[in-house]
Structures are given as C-alpha cells and as structure tokens.
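In this view, the complex is presented without one of its protein chains, the others remaining in place.
Up next, chain A:
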C-alpha cells in the first residue's frame, strides 16, 4: 500500500465554542497551547518514523480554529510541518481553516510564508442575529474584511463554509446570505445543513423543545436554492455539500471521498494509514501526557476489513457527483463490483437513484437527494 499523500492536522482550540459544535475543540484561554504544539511535533515524528511519507498532494489544518494561535505559535506549527513533510507536489493544496476576524495581516503573513495557499473561512451565515444565535464570535462585516486581507496577503484560493437549516432561518435569509457570499467571489463553497449533535447546547435546547428549526420542507427549499443559485453563479456542485469554480475542487477532501489514505495528527484527529483507521484521544492533557510517555495518542484503531473497505468505496465515492469507477474498484479490490454489490446496484438503478454510464456509476438527481437511502444499500 502506498503512503498517504494527504495530511490532516487538528488544532482543537477556539475563542469560544459554537452552540452546534461537537468537534474536539476547547476554549483556548488557559490551554497549554505550546505544550500541545510540542506534543504534535512528537506525534508526527513517531508516526513518520514507522510510516514515512512520500510527496504530499494536500495538507489540511483544521479545528477548532487554527487561527487562534499567536503568530509565534503559528510559525512554530508550520515549521514543524515543514520539517517532517518537506516533499510536496508543485501543485500542493495547503489549506487552513480560519474564522473571520481572527486573521490579522501579521498572522496572515506568517501563514502565507509557511506555505499555506488556501483558506477556508467559517462564514456560516450573513445574518447578524443568526451568527449570534448559533454562537459565532464574529460579525458579518468581518467576513468580507478577512477575505480581502487574505487576498492582500497573497492567499488567493478562498473557500467559505455556509450553514443552512439554522433556527428560525428563512428562505429569504438564505438567499440574502448566498448573494452576499457570492459577492465576495470565493473559489469554493461548502454548504452544510445543521445537524443537532448530542452534547451540544443545541441538543439540550432541542430536548426541551426550545430549538425552532425550520421544517423539512423549508430546509429542502434552502438546499435546492443553494444548488440552483451557486450553479447559476458559476459554482458547480461536485459533492453533496460542496461547490467550486472550475479547477478549485478541494483536493484534500477528495482524499476522504475517494477512500484514500491520510495522516491525521492532533487531539481527536482521525487518520487512515496503511489500511488502518485510527482516532486520537480527545483531551488535551491526555494527548500531551501520552506523548510525553513516548506513546502514540491513539484512542482506537482498526484494521479495516476488505468488505468494509469496499463498502466505503461506494458510500464515500458516490458523494462525488463524478461518481465511481467500476474498473478502479476491480483494480483496488481484485473483484468486480457487481459480484459484491450487484443486488444493491440493480435495486438502486431500478429506483432511478443510480445511473450506470459505461465504467462510471453516479447518483441521479433523485439519488443525490436521497443519498442516505443509496448508501445504506451498500452496507452488509
């Protein structure tokens, strides 16, 4: 098996915690950030010693909010990455997640000098009261400012995250958000629907019946609006939640969808290296102390059985509108897809959820809207 060509690094710190967030992320104040970065360096060192990298095609620094690091800490982190992953493809995609309002010109300069060439801003919505309601720490004007400053600093590849299905959000508000977002002319959009996860403030509110989510019909309308509007504005949908200008599809995320391997470092990070998936411990002090003891900070790991790998190939791959290749499946797993999933594929084609065109299987329009019903068919 070839070494991963992608690296994910998790920075689990934020200025504040958003009301919907259940990712590994802690309010940064009082956290031992420098210890964490030292531990991160050691984790990377331990990992690449066993599984050395070749030339990388993408790096993704996510969170949390990586941009809550100070310029000094930021430089330290980027230097660590440079040290252990020096070999990079010329067209490498090097992304950092950022929150509007956290990117000072000084910090942006450090980020740019460290090699980052793509910023993904968590804009979420352009409705001021909605931003407050979901617990974001920035305002609307900071989105535009941050995008502009990023470009000024020389980072031209910009993605915006938007959310829909927020409490009391209306279709008109969604349209307004889209118009304002497109006006900033980013290269890429990720549009996620709010999912209420256990352990979040929203979960508790929903339990008590105090979370006025839009009904399904409205949420459906928003999704279709997003798709129509972005397409009309020159952003092609290439995945269930992702849209881009020509050639600006996220290479890093495509790693996940194509079921390819990737390194994952940091507290709570997931990795998939040489056929084994793992997730790291989530607590900062546990993460740091495990590494101080010379251990890898792995919470759980599992060698993925062949059946599950094959399932994932479809479950993940079909999220991409370009579809999956049957030929490639056969090359990868040594047997034709219709031996394993013949029934599922036939059922789904009959339901007009899937379309087969030569070597390619892809979702139909209906299949895209009922993606879960498609994917579930591939589970053993």
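One rule holds for everything that comes next: a residue touches a chain if its C-beta (ideal position, glycine included) is under 8 Å from a C-beta of that chain, and two chains touch if they have at least 3 such contacts; residues count from 1.
FYI, contacts and distances are computed from a predicted model.
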| item | value |
| --- | --- |
| "TusA-related sulfurtransferase", "Recombination protein RecR", "Elongation factor 4" or "Aspartyl/glutamyl-tRNA(Asn/Gln) amidotransferase subunit B" - which is the UniProt name of the missing chain | "Elongation factor 4" |
| Among A:31, A:241 or A:347, residue touching the chain not depicted | A:241 |
| Among A:13, A:36 or A:256, the residue in touch with the chain that has been omitted | A:256 |
| Candidates A:223, A:238, A:287 or A:341 - the one touching the absent chain | A:223 |
| Residue, one of A:15, A:48, A:316 or A:349, that touches the chain absent here | A:316 |
| Residue numbers in chain A that touch the chain omitted from display | 8, 23, 62, 190-193, 195, 216-217, 220, 223, 240-241, 253, 256, 262, 264, 269-272, 277, 279, 312, 315-316, 368-373, 375-376, 379 |
